[in-house]
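Complex shown without one protein chain; remaining protein chains in place.
Coming up: chain A.
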């Protein structure tokens, strides 16, 4: 909203002390440049309407509206108040030069203030005015205008931020805002001039209730700028308790994920060409016949039934609701699980503005909840006819304010009751005992936890401080995205820039923690044997990837057992090892198994192929798969001959015949006969126990007679065969 825009004057010191730094570290000017770049990036990428002016002091030249003779020298208005753009960004990045002239920062602030006031007159800047001073306060200054500037700022309602050396301020801390992380230990000692400047600035800040940040904090400070900007719109509703008590509340979003800007499509060859989307509707027929939108209707699935919904249906179906915020009851805090929170934000509820009675009522409720360790369960309807939600209100009490946090909580349908195995957390646990950690292991873990305490990392000589505080931790993706977009905006054809080290640093544990835990990590490696399981490649062999029928059809007990010891050797072999005959390409699988050099798979392969043959026959839709079964049997026969094991085939084939008789599927036996399948006789292979005549007799079609006689036997045989499978 344009009405909320802010006018910001950035006042940057380019004087000599800004360019002094210990070797190998960046100068304050460079740090300030980075910080300003980030501010500008954020403004630009947040599509902010805030206007920014840039004032440099310590410049060799003078160019400002107040310059007059000796007054206000070496101060340059580099950029008058306006929307920040890439040119300004470019200027900050490339054209700010350090100088050896020192200028008065008080003077510069007066210039900036004057500029701000003049250029915001008559315009709407609902977000207010702000002056940000970037300086290490190393230059001389005259304090005769101090009162003027304090009054001026107060009058014009300009807020002041100073980004410079660490000011040991007394941390008034109205929120639970933690003290700033300290400078990273390589700041140069402060000069006497700086100390004087600091005293002055502190005085100034306290006068105008401004805030200061160190350079090292500049980034967290940005969040402050950005977030301050969001002017919250409250959701106003009365909390209803029963039908007689109502408390007028206003809910503000406290936490919500800041999403990356969404991208739109454009034509690669000409990004400015106009591109539109067209939506068309097609039937699922061969021609994908297109139909008009008017010919389509909304529908829902009911199982495999498609149910059309008329406009009336849709309107009538909708559950009517009215906007509300109603108490269902109170419950102990522990009854609402922390890990059950749902929804996309957290809201903070306070009494409606200016309504002190509501304030008292809410305060009583908050205190009472807090003291009884309870929370409130509520029904919330955002506006008429939107879906009702279930929420929890938890009390939050701070020195400066009290509020209720609202979190959405799940309905019955939202909770998934999955059961997991017990873990041996207690020494005597019987369940999963083999995974029990030993005392040694527990001790090592204990030490690791102690060595990686983030709750009080001491940095430099500063007091102990929580590391990785969410409010001081930036989303590296957004920062990276802005960095890349900025680079692309200025250099469209360049590849993406490297990840900025500032961002990369976020993603590592603090150095101190890393150092502390090193020995404990080594110890853990020693006491906890971890072994990466080599994925059994055959699981993703052609067979299992393409098969339409699961191997589950083969009973578990009959699945080939792999020798675990063999696995280690297998990983050197780049070729996929086939260890199973599947139903998709059984013949190929079978031969592949037989070809294996590392293991004799003949017996296993034959057994599996037999199983598959039965599966194919039993599972065949009509006679569809019978030919496939024939191919398998041929393969079985061929291999049996090759391996001089005719018995394997003969045994199977005799049982096959009996089975087919039993199940009245003699067509199959006929089919086998016609495709040249017959028992292996002893002329074909010496090992065979069948004579040529015996085979001929077996193959004869005369089965009816045998059937009756052997009914009992066959049944047993059938069971045998099935048992085998």
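In this section, contacts are C-beta pairs under 8 Å (C-beta built on N, C-alpha and C of every residue); 3 or more make two chains touch, one makes a residue touch a chain; residues count from 1.
The criterion applied here is as follows: contacts and distances are computed from a predicted model.
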item: Name under which UniProt lists the unshown chain, selected from "Williams Beuren syndrome chromosome region 22 protein-like protein", "Ribosomal RNA-processing protein 40", "DNA helicase" or "Trafficking protein particle complex subunit"; value: "DNA helicase"
item: Option touching the unshown chain, where A:351, A:640 or A:660 are the choices; value: A:351
item: Of A:142, A:192 or A:271, the residue in touch with the unshown chain; value: A:271
